[in-house]
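Right, one structure below, let's go through it.
Note that this is a trimmed complex: some chains were dropped, and none of the rest were shifted.
Chain naming follows the written order as A and B, and within any one chain the residues start at number 1.
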Amino acid sequence: MSLPDVEEAAVKVLGAAVDMRDAARITLDQGWHLLGVPESEGGMGGTLADVAGVVRAISAAGLSSPLPELHAPVVLAVANRVVVPWGDGEENIAGEPYAVLASGSPSTGATLTRWRILHAARLVGGCQGAASRTAAYAATRAQFGRPIARFQAVSALVAEAHAQSVLAAAGLEAALADPGNDFVAIAALATASRAGGVVARVAHQVHGAIGITRELGLERLTRRLWAWRDLPGEAELEPLLGLLGEQRAWTLGAGDE
Amino acid sequence: MTWREQVREQVDAWRRDGVFTPRSDSWLTGYDEDFSRRLGARGWIGLTWRGRGFLDRFVLTEELLRAGAPVAAHWIADRQIGPAVARLGSAKLKAGLLPGIEAGEVRFCLGMSEPDAGSDLASVRTRARRTDGGWLLEGQKVWSSHAHRATHAYVLARTSTEEHKHQGLTEFVLDMTSPGVTARQIPDLRGPGHFCEVFLDDVFVPDWAVLGTVGDGWRQVTGQLAFERGGPERVLSTYPLLALTMAAAGPADAGRVGELVARLTALRRLGKQVAARMDGGEAPIGPAATLKMLGNRFEVDVIEAARAVPGVPRAAIDEALLASPGFSLRGGTTEVLGVVIAREAMGAVA
């Protein structure tokens, strides 16, 4: 299958999952986690960017999948706890499972960097899904006799959601261009986490009461953004970038030239 | 050595040798004709029309702004007028202007805004009347930076009043020494000020100095906006202050500074995307507006962070603060950008 086919199939098949356990099973069954693994190692070939593309497409559709964790199994330090995303135990605000370990060392190294990039992709997809739903809603929903997008205050919100989504995507692109650099991955994930919070808030603001309903389905995107941005998001990551010094920080941003 | 390393080495050397002193807002208020000539001699003005492209200019300008180098004198010519002349100018205009721009000798100011017009560019009232072999310009421009010492001006004027206000506009290039041109500085919150008023009293502009097509000025100028909005100067105006803040920051400030580092990384990538699309022949108006809106916000947030980190020199904070009201003005206010970005967002989903 070509990559767009995989993305489309992933969205379609996962959309039929009855619950999170089912979503995890489907992800494994379909073998999408073999994308980005060299064929010589029994994988499907392709790059990390290809995996990130599938992750984004799944998230943009308001769906959950442990694809990042299958690719890069990690143990994380989150708010003083040791956590395994998609492990069994508790549930986050989006209903996705995670396990809390009594003790254990958080992951480090290349696996953690890959997970950070793919988790950023997850957030970027969610931002794009929520931002584009918001733009579409504003363009069609009428109030006081005209589409609400014609009100400057609403169009400013639509612009904000879009801009945050574009910014998060740019951060992800930087990380994918230099996938061995953990600091760029950290920057990408921190930016995507913040963007996720803003996009969720703004999306609800534009949608008004209808956005809160189950029926509309916006909450499938926003609850995920709220869950993902804290796993671990900006509060844990940004301090890691704050003392790099000007020289190293600047070089991060210059990227892969 | 990469292109970025070459630039960095040279700029570092200049700074070490005292050729310039770093400052915030250097692309607008770091006015130094000698420095511009120095860059010209190095071949670093006009990269975009001299076969190098926007990505190379992107790297160059990032490094110059990072260093807070005084690039204001040639900025407008290098960023938008040079490219417009190269694309739309007559052979005579090109021959007459481009070598001077490239040498850092021709310095442009912008004659777009007019009194009472604000962001409403289409309400231009400066008139161009037909005369023998050219046009006579009559009117007043305002918020024209460094006009009092520019060698040339770009002027948007109305060549016809019969159509809708978006039609009948034409772009002109004029010599500031032409009879009938007067430029006057407007004192601002920093003192004498870069802002000027420019009075045009029957100023003759020959036909060969019309930019592009008569009557097509609106379409042309809105096409320029991507060039005007999408550059690193929309993000890095306060970078020298950020550098001082990073130097002063301790563990208690790590989160605050780290947030800026993360955001800057994404913003710079976005700038690079815009440059790459320009190299591909596009005029990415939506992404450029997004960059400017988010970039201006970043520039202000740097000042707020600097205030909170003990040990950042007060003078550097104040310098950036006094510049800050200008960040969001130049090239379209935040409100105008919001509409442009929303339009792109809705187009993207339609």
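In the analysis below, a residue touches a chain if its C-beta (ideal position, glycine included) is under 8 Å from a C-beta of that chain, and two chains touch if they have at least 3 such contacts.
These numbers come from a predicted model, not from an experiment.
What are the per-chain copy numbers for the complete complex, stated as a formula using the labels displayed?
A x2, B x2
Here is the rule we go by: only the chains that are shown with their structure count from here on.
In whole angstrom, how far does the Cα centroid of chain A sit from the Cα centroid of chain B?
The answer is 35 Å.
Provide the residue numbers of chain B that touch chain A in the complex, in ascending order.
The contact residues of chain B facing chain A are 2-4, 59, 62, 66, 242-243, 246-247, 249, 251, 253-259, 261-270, 272-273, 287, 290, 293-294, 335, 337-342, 344-346, 348-350.
Which residues, counting only chain A, touch chain B once they are in their complex?
131-136, 138-139, 149, 152, 155-156, 158-163, 166-168, 170-171, 173-174, 184, 186-188, 190-191, 194, 234-235, 237-246, 249-250, 252-255, 257
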